[in-house]
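Handing you this structure, nothing more for now.
Yeah, one chain of the complex is gone here, protein chain that is, but the others are all in their spots.
Chains: A and B, in written order; residue numbering restarts at 1 for each.
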Amino acid sequence: MIDLEKLRDLARETISRDDVKYLIGWKPGTHGFRISPHFVSNPEETAELIFSPLCSNNLATYLTLTEKRPVPRGEQPDTRKVALMVKGCDSRAVLQQLTEQGITKDSVYVIGCPCEGVIDIKKVEGKYPGILDQVEARWENGKISLYLPSGKVEMARDDIVAEKCLTCRYPNPVIADVSLREEVEVKGNNTFDDVKKMEAKSTQEKWAFWQGKFNSCIRCYACRNVCPMCYCEECILDKTNPTWIQRSVNISENTSFQLARAFHLAGRCVECGECERVCPVNIPLSHLNRKLVKEVMDKFGFEPGVDPEAKPLLVGYRPNDKEDFIL
Amino acid sequence: MKLNKDKLADFIATLPGKKVYGPKKSGETLKYAPVTGAADLCLTAANTTVPPKSVVFPQTETLLRFELGTTDIKTPGQESETVLLGVRPCDARAMTIVDNVFSWGVEDPYYLERRAKITLVGLACLEPCANCFCTSVGGGPASKEGLDVLMTDLGDSYLLDVLTEKGENLCQSASGLLINATGEDQEAAEKLHEKAASQISRHTDPAGIPAKLPHLWESLLWDTVSASCLGCGICTYLCPTCHCFDMQDETEGSESRRCRTWDSCMFSEYTLHASGHNPRPTRRERTRNRINHKYSYFVDKFNVIACVGCGRCINLCPVNIDLLDILSKVGEEAR
Partner (left out) sequence: MSENFEPNVVAFLCNWCSYAGADLAGTSRTEYPPNLNVIRVMCSGRVNPMFVVNALQQGADGILISGCHPGDCHYMEGNFFARRRFALMKELLDFVGVDQRRFNMSWVSASEGAKWKDVVGKVVHSLKEAGPFEEFPRNKIDW
């Protein structure tokens, strides 16, 4: 059970700190099951904050997404912290950004929110379409309760949560300056069954599957923009000098795009699942990224975003790294 | 006139020499693709994710071709006659809105030739989606604007309302399959249309907005609504009235082509100058521009709001930036 009063008190305390610029959390969206990221600059605005099974947005992406506007002459840039509410997977993203030095520790104040699993919006909107009134959801009695206009519906957790939650080993934030509530039980473990299933297919079957998916890609870049690990100022995916990937949309460029992004996440993807959630044409991006998550685990015993002392994977090596693929 | 549903496949077969596009499922995504028969077509309640603008204004289009070392420039061949089946009234209206841009000043031969050869067979919406608001912006679930024929699903048949000469010609070639519709059929269709219009639950009043927007240039409203924006292209690429494009020269070996691709004003490099200066440096300016373009600048130029209320941007925005929410904030904002 989430104590909303406690959450809002905590938020009020945080936003009143001298060293906090603004706080990013979640609030109910404009309709149905939707949630909006909420940017809070003063104590009054904390009244709308919530934390519920609907809060799937990974807010860590805003730490690197927010543009720095040129500072007027004579003014100093505002270097105060951004306070961020994070679930377990989101906190891994923050930690990974820190180990990569994409952000500095003194620029963020982390509010840890242990999470029991978030709802897959496509599943729930498919089951209960057309609802415009704001819906509430709660973690209750080990299940997920939906408070629909027609009444309360209890659902088994595994039936309605996002796929990423079924294999989640980090429901409790790995980094936090303050925690919203007590730690929750770890419910998932990573056996990579989904990846193994694809690996077992023949080369032709694999290509037939991915070709179908990559053909749908409209190159909207939502996956890249939402990803907390994609924050290069000049991204290889839309650079024009040199042009790695042409602007035209066809199977060749789309495949190159997806391979480039997946590879650039090798050893960095924290499995937050946002890429797959935001894709408007339902490409199973998490599935693609998890292949490399598995390889990185198997070959190098590495998991991004859990060890604050770890060096990023590809800036290091071991003299005895496997080389059975080398002729 | 009426077409019985079991004759739909035959109807499609009467369109030889014409490319037929209709809503088709590609995995779980509904979009416009070539259909060969009625089995391919997916005429469900929900509208497609990718609007039919993808047929008349393709995401990637070759403008001209050339080979290194030569001076010939080859332009694309003739467009073929095309029929778009199952187009929703909002999407058809959107095409008439976009036509303004491609025939303004310089006439775009690529777009206009393709457009002239397209016949739009519409399907009235009988179950509007939660976020549809076509009735607030001059449209409706059975609006005829831009369509050549409007079909209404009467259960076991479609009522056909022929609206233009193109529509007439199309139905001529299928005349053997069509049967007469009765006055009752017409009434049944009208009742369905009215019911659909009454089911639209989201509304906005755009009356004062075009005049008000220029006064809200410095408003903090834009900071609020753009704070969570990811700067992706979902709203623009999937919007039936959006029409921005980029042109690139692509070379492969000794063959080269100039192509046109969709572009989005929400991308950070959209207004990036070669000098490095960007007049719309953050998502605040770009969001402000997008709303102003659709609800103010377009109205100034062409006297129509460049939004047809299809609701795709609201459905698909990953961070729940809701156009209707923005418009209501604009309405509430003091001048």
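Definition applied: a contact is a pair of C-beta atoms (placed from the backbone, for glycine too) under 8 Å apart; a residue touches a chain by one contact, two chains touch by 3 or more.
Here the structure is a predicted model, which is why all the values come from computation and not from measurement.
Colleague: Identify the residue among A:128, A:147 or A:300 that touches the chain left out of the display.
Modeller: With A:128, A:147 or A:300 as choices, the missing chain is touched by A:300.
Colleague: Among B:4, B:26, B:62 or B:199, which residue is in touch with the absent chain?
Modeller: B:62
Colleague: For the chain left off this view, which of A:76, A:150, A:204 or A:241 is in contact with it?
Modeller: Per the contact definition at the top, the residue touching the missing chain is A:204.
Colleague: Using the touch rule from the top, list residues of chain B that touch the missing partner.
Modeller: Spelled out for chain B, the touching residues are 62, 65, 252-253, 257, 259.
Colleague: Touching the missing chain, which residues of chain A?
Modeller: Touch set of chain A with respect to the missing chain: 195, 198-199, 203-211, 236, 244, 248, 250-253, 255-256, 258-260, 262-263, 266-267, 288, 291-292, 295-296, 299-300, 313-315, 317, 319, 321-323, 325-327.
Keep in mind that, in the parts below, only the chains that are shown with their structure count from here on.
Colleague: At what distance in angstrom does the C-alpha mean of chain B lie from that of chain A?
Modeller: One centre to the other, that is 31 Å.
Colleague: Can you list the residues on chain B that touch chain A in the complex?
Modeller: Touch residues, chain B against chain A: 26-29, 31, 49-50, 59-60, 129-131, 201-202, 224, 227-228, 230-234, 237-238, 246, 248, 250, 259, 261-262, 264, 267-269, 281-283, 314, 316, 318-322, 324-325.
Colleague: Per the contact definition, I'd like the list of chain A residues that touch chain B in the complex.
Modeller: For this pair, the touching residues of chain A are 29-32, 34-37, 39, 57, 61-62, 65, 67, 69-70, 129-132, 212-213, 215-216, 218-222, 224-226, 238, 240, 243, 246-250, 274, 277-278, 280-282.
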